[in-house]
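A single protein chain has been omitted from the complex, and every remaining protein chain is retained in its original position.
By letter and in written order, the chains are A and B; residue numbering begins at 1 in each of them.
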Amino acid sequence: MSANDGEVKLVMAYIRPDKLGDVKKALADVGAPSITVTSVSGRGSQPARKGQYRGEEYTVDLHQKTKVECVVADIPAEDVVAAIVEGAKTGEPGDGKVFVLPVESATQIRTDKTGPEAV
Amino acid sequence: MSANDGEVKLVMAYIRPDKLGDVKKALADVGAPSITVTSVSGRGSQPARKGQYRGEEYTVDLHQKTKVECVVADIPAEDVVAAIVEGAKTGEPGDGKVFVLPVESATQIRTDKTGPEAV
Partner (left out) sequence: MSANDGEVKLVMAYIRPDKLGDVKKALADVGAPSITVTSVSGRGSQPARKGQYRGEEYTVDLHQKTKVECVVADIPAEDVVAAIVEGAKTGEPGDGKVFVLPVESATQIRTDKTGPEAV
């Protein structure tokens, strides 16, 4: 149990919505199937894209994305990040980002278990 | 003011949507009424559930859940966790999890106050 030095980590990713299936599969393969998914919108570093609709110009500056949260204890956070990158990559701009945050405590509601076993 | 050793904490929970009312009541009772709620979907450690719809087999692998975020300073994070567990528990699989994350700074937008008083 030296994964993450015994600590709990929140791996948080912003990905393309149509890559969620591949990311779920990659996470299950690495032993981290428990996830929470949120519909979000966002923008990265590219300038806003201009379009035309019925003769009107408009600007698309927020794109639909999917946020995936995966809290892990026994699986190294870096393996989870690698799985998400593998599942989410197309190589085109807009593929997204993965961030890891520290978690100080974890509790499983059904059992009152706390710590790494709760995750 | 030794709650959380003067630090600010983010208590983040994934719960059953129909337990939100009980969780809100439990949080208000413990003195932590300020919350943010997000509709999410997720899966825990149980294998995906298979179903039938008009003769077609399908797999339910993401269930509707509710995310509750509650940032606290003067109320101990462990009291907030206990209140959420009390409000959210049914004893059946799927009750959810509660995580505590460190917060380095807090600002109330209306007043420009920062630190524990801003929370």
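One rule holds for everything that comes next: a residue touches a chain if its C-beta (ideal position, glycine included) is under 8 Å from a C-beta of that chain, and two chains touch if they have at least 3 such contacts.
None of the values given here were measured: they were computed from a predicted structure.
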Full-complex contact with the absent chain, from A:25, A:89 or A:113: A:89
Chain not shown: contacting residue from B:76, B:102 or B:116: B:102
In chain B, positions touching the absent partner: 8, 10, 24, 33-38, 71, 101-110, 112, 118-119
Those residues of chain A which, in the complete complex, touch the missing chain: 9, 13-15, 38-45, 61-62, 65, 67, 77-78, 81, 84-85, 88-102
